[in-house]
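One structure, as structure tokens, below. Some questions next.
Note that one protein chain is taken out, while the other chains of the complex remain in position.
For clarity, chains are labelled A and B in written order, and residue numbers in each chain start from 1.
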Amino acid sequence: MSVLDLPTLTRILRENAGADESVDLSGDILDIPFPELGYDSLALLQAIGVIQRDFGVELDDDAASAETPREFLTVVNGGEQPSAESV
Amino acid sequence: MVITGLGAVAPGGIGIKAYWELLTAGRSATRTITHYDPSPFRSRVAAEVDFDPVREGLSPQEIRRLDRAAQFAVVAAREALADSGLAVAALDPGRIGTTLGSAVGCTTSLEQEYVVVSDGGRHWEVDHGYAVRDLYRHFVPSSMAVEVARLAGAEGPAAVVSTGCTSGLDALGHAAELIREGSVDVMVAGATEAPISPITSACFDAIHATTPRNDDPEHASRPFDRTRNGLVLGEGSAVLMLEELEHARRRGARIYAEIAGFASRCNAYHMTGLKADGVEMAAAITAAMDEARLGPDSLDYINAHGSSTKMNDRHETAAFKVSLGEHAYRTPVSSIKSMIGHSLGAIGALEIAACALAMEHSTVPPTANLHEPDPDCDLDYVPLQARVQRTDAVLSVGSGFGGFQSAMVLARPDRRMP
Partner (left out) sequence: MTAVVTGIGVAAPNGLGTDAYWRATLAGRGGLRPLTRFDASSYPSRVAGEIPDFEAAEHLPSRLLPQTDRMTRLALFAAEGAIADAGLRPEELPRYGAGVVTAASGGGVEFGQRELQALWSQGKDHVSAYQSFAWFYAVNSGQISIRHGLRGPSGVLVTEQAGGIDALGHARRHIRRGTPVVVSGGVDGALCPWGWAPQIATGLLSTAADPDRAYLPFASDAGGYVPGEGGAILVLEDDEQARARGARRYGEVAGYAATLDPAPDSGRPPGLLRTARLALDDAGIGSDEVDVVFADGAAVPELDRIESDALTELFGPYGVPVTVPKSMTGRLFGGAALDIATALLAIRDGLIPPTAPVDAPAAEHRIDLVTGAPRPARLRTALVLARGYGGFNSALVLRGCNDTTDSEETAR
């Protein structure tokens, strides 16, 4: 079961870590590395904290080392690749 | 600028003698947290000091007035004063200065008081009627420098230096500078920290800085080991007496070491992250070595920051290679955080105290718990066992949140090249 989709992830990031003014987060960003999206490891950890809290899931350290939104969503969703619909 | 007195309050031992015994035994003082119930937290281990303020000679009013960190500092300062043999009452009070490093100040008392005035976080408009009279002393940590200054009757420049985890080194560097520029003859200088409290656990949990190795607390801090996975919080204090060399010689003082060089740099990169190349720390090392007029080949020992996080230990290893070249491979490096944990702002002073003792005893403390070296950390980290060897010139480094990188070089005063 997919608990998190890309729009929700970008919303959580935007709300809890801000958004780089020079980046369009609404585009096709699944495979763009987080640093290019303006997010560092702290931003990810901040998002992980919120996801764990609001979605009632336990995330292991792999989530924090995800390099792209696709990797992150795959970890969060227990191995399930983000589908086109969820993007 | 020379070190003529030492005092320490450390996990596993209060007083210089117990501290040095712990370090040379290679024994870890890390354990499951007892200061509060750690069960909600991801990381539940720390290096705590078994500290009974009454037994350490603090008065009832001192105990009421002082945060745990300030209590540590007072005990360490008293030992350092006595150790130095300085008759401070005979000195000009205006020529004695004080610097004390601390990253998070009186955080333990502040959290305890917050819980009361907010009634467990129920109220945003906290009730000042429940505040202790000394709340403001906890609120601005400069109060801790005042307490230490009073012990020595010091009326010269005084300050708390608060540069995160380099606070301890920076406070000592600042003190050396005050002596060098002629503002003072004597400095009471050191650092203190008592950060083991729920809010510290919570925020380090949130950034995965502390280790989740809860089932094996004695071996949880393992700098440079392949299996390391985070730092172990510590607490404690070290205070040093510093004097100008001739001032110390005139009174026939025992001289542990000269502070021969100090430098700090910023990475201007990230509040908590480090770039793998370590160039800013390397620049601090090079500047400190230059000031000491020592070449990389003359270093006998490096006391590493070695915090046991994945990132730090690689960053630092790279910094040693950049700054010392081939000599990085030939110089013993160890991290005493493997034994006493990472006491944030205090650790730099505790490490310099350890370096001074290493020079006094010609012995290098080991890196405990280092069984499987990380292939990316390929230097001589003095695993498990202390090493008897020449220690005439040593380097100690620190790295902290905010991007601060500091390096200090100690040398025997007679060894320094003209």
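Rule of thumb we're sticking to: a residue touches a chain if its C-beta (ideal position, glycine included) is under 8 Å from a C-beta of that chain, and two chains touch if they have at least 3 such contacts.
Quick caveat, the model's predicted, so the values are computed rather than measured.
For the chain that does not appear, the touching partners among the shown chains are A, B. Only one of B:T4, B:T108 or B:S143 touches the chain withheld from this view, namely B:S143.
Contact with the omitted chain, checked across B:D185, B:D205, B:E258 or B:D300, is made by B:D205. Of the listed positions B:A46, B:V160, B:L299 or B:A368, the one in contact with the omitted chain in the full complex is B:V160. Within subunit A, the residues in touch with the undisplayed chain are 16-21, 38, 42-43, 45-46, 49, 52-53. Where subunit B meets the missing chain, the touching residues are 40-41, 93-94, 98, 103-105, 111, 114-115, 117-118, 120-122, 124-128, 131-143, 145-146, 149-150, 153-164, 167, 170, 174, 177, 181, 198-199, 201-207, 209, 263-272, 280, 283, 400-404.
Assume only the chains that are shown with their structure count from here on.
Chain contact summary for the complex, subunit B toward subunit A: residues 206-208, 270-273.
Listing the residues of subunit A that touch subunit B in their complex gives 40-42, 45-46, 49, 61, 64.
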